[in-house]
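All protein chains but one are shown in place.
Chain lettering (A, B and C) follows the sequence in which the chains are written, and residue indices restart at 1 in each chain.
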Amino acid sequence: MDKQTKEKKVSDRYAQMLHQYIQHGSEDALYNAQQLSKSMIDKGVSPEEIVGFHIESIKKDFLNIQPEVLQSFDFLLEIMIGYGIQYREHVSLREKQIQLQSEIEIAAKMQQTLLPPIPSSIPSDLELGICSVAAKRMSGDYYHVFVDNSGYLCLAVADIIGKGIPAALCMSLIKYAIESLVDHPLDPHTLLSSINRVVEKNIDINMFVTMVYGTYCFSDHVFRYASAGHEPSLYYSAQDDQFYDLEAKGPVLGLTHEATYQEQSIEVQPNDIIILFTDGLTEIRVEEERFIERDEIKELFNEYKHLPAQEMADSIHKQLLKLSDFELQDDQTIVVIKRSA
Amino acid sequence: MDKQTKEKKVSDRYAQMLHQYIQHGSEDALYNAQQLSKSMIDKGVSPEEIVGFHIESIKKDFLNIQPEVLQSFDFLLEIMIGYGIQYREHVSLREKQIQLQSEIEIAAKMQQTLLPPIPSSIPSDLELGICSVAAKRMSGDYYHVFVDNSGYLCLAVADIIGKGIPAALCMSLIKYAIESLVDHPLDPHTLLSSINRVVEKNIDINMFVTMVYGTYCFSDHVFRYASAGHEPSLYYSAQDDQFYDLEAKGPVLGLTHEATYQEQSIEVQPNDIIILFTDGLTEIRVEEERFIERDEIKELFNEYKHLPAQEMADSIHKQLLKLSDFELQDDQTIVVIKRSA
Amino acid sequence: MSDQSSCVEVEAELDIVAARQSGRTMAKEMGFGEVDQARIATAISELARNIYLYAKKGVIIISIIQEGGRIGLRIQASDNGPGISDLQQVLQDGFTTSGGLGAGLPGVKRLMDTFEITSEVGNGTEIISIKWLR
Partner (left out) sequence: MSDQSSCVEVEAELDIVAARQSGRTMAKEMGFGEVDQARIATAISELARNIYLYAKKGVIIISIIQEGGRIGLRIQASDNGPGISDLQQVLQDGFTTSGGLGAGLPGVKRLMDTFEITSEVGNGTEIISIKWLR
């Protein structure tokens, strides 16, 4: 069927249904009109064509119509031409949008493959759990874990300030920067200084990255860490039955060419827990308006601390997701390290 | 002014202009209607509201209108409700699109900073020219040039098969892969094997990369190169006054875990030229339907070979852009190396 | 005003028309303009059609509410049907105009002033949507 015949068919249907409505004036004719409207939109009929159909139908149905009333339709038609342009723009914009979204879908999958697996060579007295979920399709959170040659578990958690596609590009930089640096393992504070130089050199001035980097020694159970403006990690001491903030001073990555980072350490005892995370965990609105507080996060951690590390990370995320009405405002990453009894 | 008053004002304007049109029936009233249409679209008035304005105006202007004609408008209105939904969807989709485009804009700028500058330590008997232009905002072409410690000019030109955001993410991987490998300079074929492993490990199975990698020795003027399924480079011999394809066998990157690459070399004489490029140069439609042929590309290179390297690269690109009606189908990258007399 | 609320059981396509009709009448009596009347009828239609197509059976309650000096028409659509598993997806802007569970809901959101949905898989769906009289 060619375009002209198709159009004729649609306009005939319009005329017929309008005629029925005028004869009976009943609601079910308007219900049919609604269904017709949907099918015309599906077919890509634009609004000025609808007005055209209306004029044709009226001319046929009312041979004695006042000429001025008929004339008034030309005005309506003229106004509707602009809406027709908008409508056709919408159809093409929607196609573009679908194309872009499929690109973003692919890119998001690629991002997932950038995240490392949990290393298999962790001693049995240590447990590692990781949960990282993007708020939208593309994530600006990154984590890196690996066991180096000297028997250290190395962990990085980073958050790119900024979202979407630029953040994703930036995240891949962070990944390769870390990977190229960790060939020869470094102290946490030295590593952050090096990464800072890479970020400063390669990343747009308007984009910043916070990162916490830590090493856990399998033999003496000392956890050493440094932070580049990152959300303080938490340390649970089983002996004190209490959570402590792991603070370490240092500027966010990319701010200045040369930056120095404070390095701290703690001795981890049996049943102690270390939790690294991003500020997505605190970007939760509770009770309509208020943001969740760090103390409440601690309480939440406390509630789940008896679980295995991976379950603990997952449960905390799930609970926070529920609290935020299933709509994350920011990417969430939680890394849990548990030393067993 | 509240929403209601605003709407009243718009509907009054509609009524007034319609009234004028009915009285004089002249074209300039319709011209005014077109301007009104634009301003209403700017204001976000949706098409079913227009029909509403029309009904109101008609009721006022024609007190003796046939009731059936008046009734027919309810049908038109009902049909138009669906278009109103579409219209409002368009307004919000446009906002989303603007947001996404600004993200892409930022990401494209970040991409530009990933490209290295032309090295300053090239001997005076050698000239280097580079031109790399994306077809859309994000590029899937990449080049890398640097001078290593042993006095070699190292060049890579890569093309990601695939476009848009995923290609851009992939390009940043290629960059960091090359950068981490070139710390200890490698033979072209060894470098491609290493890069292949990185790509195979990190990149989605549906994404492939072609690359040509070459080293130019400043002392003996030997150019060694290997290719991973990349468009063959061209070598212009001044003595023969002829262009030769630089072929080298090897699979595209990311296809298999272990891949071996053939390595070739040529001795570059004074006035000789080497040109590395991507297939974007041949993705040009000429004379409506036909793709440009490689021989035609050679002719084009021949035409501009007397120019300094950078001008030669730029001129070739400009000429191809013109041939493709100023709409590139693919990213274009041209790297020109000229040995002077 | 004759009625303060009306309740239509939706089981057949005819009931959709009845729900539309009753919503339109109420909207008219309340003083809504013709465009808003048509919007309200369309919104009710979409909600009732969703019940008819996917839950088979349900109820549409249309009532007048007053709140903070404003008066509004309130539509409540309830069913014990299959429920919607991915609310986020269903409420996402219509890339489709027809077909599929909850296809018309983004449109209803755009036609009315407020829109709230609760749905549990296997336990049905309840939607409450209001249009304020300005």
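We adopt the following convention: a residue touches a chain if its C-beta (ideal position, glycine included) is under 8 Å from a C-beta of that chain, and two chains touch if they have at least 3 such contacts.
Everything numeric here is computed off the predicted structure, so don't read it as measured data.
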Please identify which of the visible chains the hidden chain touches across the whole complex. A, B
Which residue from A:9, A:24, A:60 or A:88 sits in contact with the chain not drawn here? A:88
Please give every residue of chain A in contact with the chain that is not shown. 3-4, 48-49, 51-52, 55, 74, 77-78, 81-82, 84-86, 88-89, 92-93
In the full complex, which bits of chain B touch the chain not displayed? Write them out. 27-28, 30-31, 34, 38-39, 41-42, 94, 97-98, 326-327
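We adopt the following convention: only the chains that are shown with their structure count from here on.
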How far is the middle of chain B from the middle of chain C, if each middle is the mean of its Cα atoms, in Å? 45
Residue ranges of chain B touching at least 2 other chains are 51, 74, 78, 81-82, 86, 89, 93
Among the residues of chain C, which ones contact at least 2 other chains? 38, 41-42, 97
